[in-house]
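So the structure is just underneath, and the comments pick up after that.
A single protein chain has been omitted from the complex, and every remaining protein chain is retained in its original position.
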Amino acid sequence: MNIQRRHFGCVLCGLAWLALARGVAAQGTASRFVAPGYQPPAGSDEKGLWQQMDRVEQELQTSPFVIRDPKLNAYLREIVCRLGKDYCSDMRIYIVRTPQFNASMAPNGMMEVWTGLLLRCNDEAQLAAILGHEMGHYLRRHTLDRYRDAREKSSFGAFLGLGLAAAGVGYAGGLANLALLASIYAYSRDQEREADQIGLELMVKAGYAPLAAPEVWQQLIAESKASTAERAQNVMFATHPDPEERMGTLSAEAKRMDKGTGERDAERYRAMLAGVREEILRDELALRQYGRSEVVLDRLLAQSPDDGLLWYGKGEVYRLRGGPDDPARAMQAYGKALAAKGAPPETYRSIVMVELKLGHKDRAQAAYDAYLKRRPDASDAGALRMLLEP
Amino acid sequence: MTRLVTALLAAVLLSGCVTAYTLVEPQRQTVGGAISVEPGMKWNKLGYSAFKGKVETWTLDGPALNTLLFFTGVPDGEPLFVRASADSGSQEKPPVFRANMNPIEVQELLEATVKLFFQTTLADERDLRAAPVAGGRGFRFDTRMTGQDEVERDGTFVGTIRDGKLYGAWFQGAKLHYFHRYLPEFDRIVSSAQLVGAAAQK
Partner (left out) sequence: MQAGGTRWRLVLIAASVVALSACAPMGVQRQADQLTREAGKEPTVVVMPLDVELSELTAGGVEEPQAEWTQAALKNMRSALEEAARNYKVKLVDYQPQRGTLEDRATSLELLKLHRAVGGAALVHYYFPERRLPSKGDKFDWSLGPSVAAIARSQGADYALFLFVRDRYASAGRVAVMVVAALMGAGVSGGSQVGFASLVDLRTGNIVWFNRLARASGDLRTPEAAAETVKVLVSDSLK
């Protein structure tokens, strides 16, 4: 039968490539990486894998979940090109609107970054750490290895319907297949360590501070402690197992490579994200996972205590949670927001609602007036007036 | 698209030997023991529950194309609706209705519920305004949502809170054709609505 012949031929060509790719090489030599502009040989299983990823990418190109803001996309491209100049044109980046921390790289060079990740990075160096790590998977063709591995195991279990769309690609907002994703396509420990190492090398070469890398994992671990349910649903943890151990190794390596001169670019990072920050914050709040949101906001506020949007976000967490003392907590946060820089006009809108809950009608009215002053064309003015009527 | 395949096949299996849809005649009737309405045309009532909660679901062309959800007295502390099929352990905890919610908060609640249920970030509301509902004060707002199938859907929610419970109806359909075509019928149903039974007592 056709198929068997093709597989036989490919096992041979596969092995040949594997031998080349896994050839012993001194650390830092480019020959251990896939070549720039690499295309898999025709008829190989790798080619078939790429073709399938191309089809997934086609779908992604028309997806309403992809953020197409030119400034933001150019910014991410710039970071990728800075990390791997020679591989710049081999990769395409898609920013997907999903309120979870995740980034993935498909074997054909298609990279996905979820907005939950963008929300959580403190600075450009942290984002570079993630992107560099994913580039490591591409440069060493880890996904291909995993795919071949999975196919060979006949006892692998029945994973009907998962398809290759899951290989290194997350569904926009879909957490349902988490466990399956993890078991098929989680990279091995060695591969993760390798990607970590490569990520660090790329970061240092590009002039970023390597200590940013272990920080990301530290932050994620702290966040996951907000609740055990959180941990179970964390996409990054599902596909990158044992974060504590990896953080330890990464930390030691980063310290070793740190010369104290690496860039962070926190200001620049925040400026570049200005266009989407409010939107992705709202996406996080809509999840109504108060514990986790509080941990994330507190951490971000520790770094930028004068950020009005973050204080507003904190206030929203309390307002939406609506526990017995939450209205007071919310008011406190809104107050800090207004005193800080960049609080959105919607802060007043929230104050209207909370003051009404607390029974302070006059203050609610004053907040409404302040809201309209800041947003004269507010489309929800009528809705607020409705609340203020007796 | 395996998602679509699975959904289609799921539709086959779940039905089993039981008819999944029952006919709703264009005559006065009571929904969920709480809301009396008079539809102007034939509808189909879902016999199986994709949406679990104090809801009843009708459709004209199939749930993928349009749905009319009646909220028949959601009490304090309960979500609007959750997925019926998933096991409760794996589900994220949904936000719940509170008797002291104002209309903006109900709007926010629907948005959060929809985003969780349909696993999407693309859902919003606009034009919240007062509206007469079931002979008393209520409110109305429009919705918009894009689900995993990437089909954009328009919707309208009409509701009121009586005696600490939420009563209402949310009509949603594909933005192209399936919502706007039947919006007049939804408006007709809403105008005809009355609260009955325990719900009618203030």
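Just so it is clear, A and B label the chains in written order, and each chain counts residues from 1 on its own.
By our rule, a contact is a pair of C-beta atoms (placed from the backbone, for glycine too) under 8 Å apart; a residue touches a chain by one contact, two chains touch by 3 or more.
Fair warning: this is a prediction, and the values are worked out from it, not measured in the lab.
**Q** Which is it among B:110, B:134, B:158 or B:174 that touches the chain not included here?
**A** B:174
**Q** Footprint of the hidden chain on subunit B, which residues?
**A** Here the touching residues of subunit B are 1-2, 4-13, 15-24, 41-44, 59-62, 64-65, 90, 149-152, 174-178, 181.
Everything that follows uses one rule, which is that only the chains that are shown with their structure count from here on.
**Q** Just the number, please: Cα centre separation of subunit A and subunit B in whole Å.
**A** 33
**Q** Which subunit A residues qualify as touching subunit B in the complex?
**A** 62-65, 97-99, 115, 161-163, 165, 171-176, 229, 232-233, 283, 286-289, 320, 322, 353, 356-357, 379-380, 382-384, 386-387
**Q** Flag every residue of subunit B that touches subunit A in the complex, lowest number first.
**A** Touch list, subunit B to subunit A: 2, 5-6, 90, 92-95, 98, 100, 102-105, 107-108, 111-112, 115-116, 119-122, 126-130, 139, 141, 146, 148, 150, 152.
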